[in-house]
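I have placed the structure first, in the form of structure tokens, so that the comments after it can refer back to it.
Each chain you see keeps its place in the complex, though not every chain is here.
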């Protein structure tokens, strides 16, 4: 039988099976430090307001600090013998200081307490997520800088499109992560609101100093409506959504590196430490880490979908359904932190086969757009130029040659306006040089992007 | 460093962080008994085919049985020191029998091995799910039988519609569960196929007797395409879907009992053992168990969505993304088993306030349809009768009386065709009596349904 704090009204024992079913201790014990921090701040305030005598408050606060240390060391695990972490901490407190330990629950209910703990937890998780995102951004910027001049095919529809700088390609992910960072930041605004003082649902009859508690705990503001405060889980959903989009981005990057590390693309050499082999096939070197990251996108989406489903149609205020907010959150926090960490390490150790990338840039007829631009420069309309170049490409495909490998005579058979200067124009590197507009793949443009990124990283 | 079976090709050590990242042991250790059963059957076949000498096979099979017993007792947990359960079991085997233990992996790869283990696991999970569904059906049938004559309002749009028998209402869930049962059964057909013999992806060069292994392990058939066999997770998705619809049904039942146990409805008295109280409000008796079941629907949907997402767009054959199939499956299995068990117990102990239900049936103007039918019986078209009765209802609402409480004179002011026999016609019980068509709420019809259900339960 787990220990409970609401036994008076009940005439029957709680069935053992049921007990296990609604105990949340197995997962919410992860909130122990947030729970203790919250209680400490609350107790300090109760003391300042004269609701708990100062000496008792001191004793309680010290005991809470002890409990926190013990739990950090893995003590007090206490099996699954309690209904939830709040009960576990309260009982531990009472064991240390006696009945006066009960006073810390004055003007508070588990409904606002669990909302507080979860907010503190999410706030810390956001801080960590932002730091790890920045870490991955730094890895990307470093890798881009190291490969600043490497040319590669830019793709649309996975078909070669136009030559780009590898550094430009990598910085596209820098931009995605910048938005992810901003989304986690935005989320903070709605996380960082103190719910304490809402009590069970209606507010409390005690004359609490909510602002003092908010300040103690680093909250920006206090909640404006007690019924909303105990039934709001938007901030968890926002975290899960920011995490989902982040994972979507990581899945795209992972997919690309998986492709680049195929024998067929051959653009990248993955560090052995991030690959695994096969129990059967001795030649295998599998990009498992990247596949796992890609695969884990599913579980994060699932966690988002799960909580959205759970919250749908719930009447006010607290309903037990909302206990289901935690496991999916914890799993998501662990998942994105691991993925960011591992991917960041892998990115720092990736090496590219720049020769193979250059060859691919030569061979895929990627200069076709530039050939059209060349004709436009000679006075043709773009649609005409596009039509003519289309035919040149077909001819080159039949001949199994690149555009550059066609003779001037052959080229001129498609348009008289083509002259000898076309060959320097058809160098992939020149295509990049021509695209120095802000945001483009030109070397100068990319260098400016790198500078900008490094400044942002430093701030 | 975890122990691995594919070290030859690698020149660097696997990074510690990465190691933890792709180890699956923390969750796939749940498959130990399936893994050992699979290896045992495979070994027996290898021996019969002369690939492993009989005495060695016997030694291996005995050692596997020992390992299984030890693991069942919680021994051999071995930290997270191995990459996965297959490696753990293999190393344990080699420790017991020496190098010859390696032979059990002949003609097999982890790709078909993990497919096998998961299939065995899902097959057992289906069997348990079906038994538990039947358990809940029995509880419902018993409860229906105990309350065979209790009248209650039937609702559409949560507005009182027509009187029904509580037993009829309860049996609606019996029907849903019958479909759930059938869906799990259907799923079995596609689960119960032996993938072993597919090896890594292309089939094996060894002359295995796949049918013998299938028979040993109780499979109905053997897979027809090795590439499909190692990359198919449809059977997991089917389980997750069957579980999702089941949870949807349980969420509807839970929602209803939550409603019925409100002060406002007051139809049901929940056993204390299935409720919890409040740390603040002494009068509270909360239907937590039902709310949790309703809330847990979200996580099961999430698990389904997660795996669907993970599998989308994966090229053949095995990709590491597919390792993500397990945790969501295990969580779903635990969730539905707990929910079915707990709900079944709760159902067996529910008591109804039949007086309150009857009152509700009298008061909500539920007899309006029957009054219209009465007028149709007197020769009116239904549309006319419907129109007239609409006006009678408005009048009764204004008067704050039930239809039965209107005087004959009042009723006749709406239609001359109403005579004294209307009052017996307006008894809720008579409405039920009039609906004895197969599938209807009439007492006779419901009794037949109960008989049918009991026969089905017995089979």
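Points to keep in mind about this one:
Going by the order they are written in, the chains are A and B; count residues from 1 in each one.
Going forward, a residue touches a chain if its C-beta (ideal position, glycine included) is under 8 Å from a C-beta of that chain, and two chains touch if they have at least 3 such contacts.
What you see is a predicted model, and the numbers here were worked out from it, not measured in a lab.
Copy number for the full complex in this structure file, with 2 chains shown: 4.
Criterion: only the chains that are shown with their structure count from here on.
As a whole-number value, the distance joining the C-alpha centres of chain A and chain B reads 33 Å.
Of all the residues in chain A, the ones that touch chain B in their complex are 4-15, 17-18, 20-22, 83, 105, 109-110, 199-200, 271-286, 288-289, 291-292, 294-311, 319-324, 327-328, 338, 341-342, 345.
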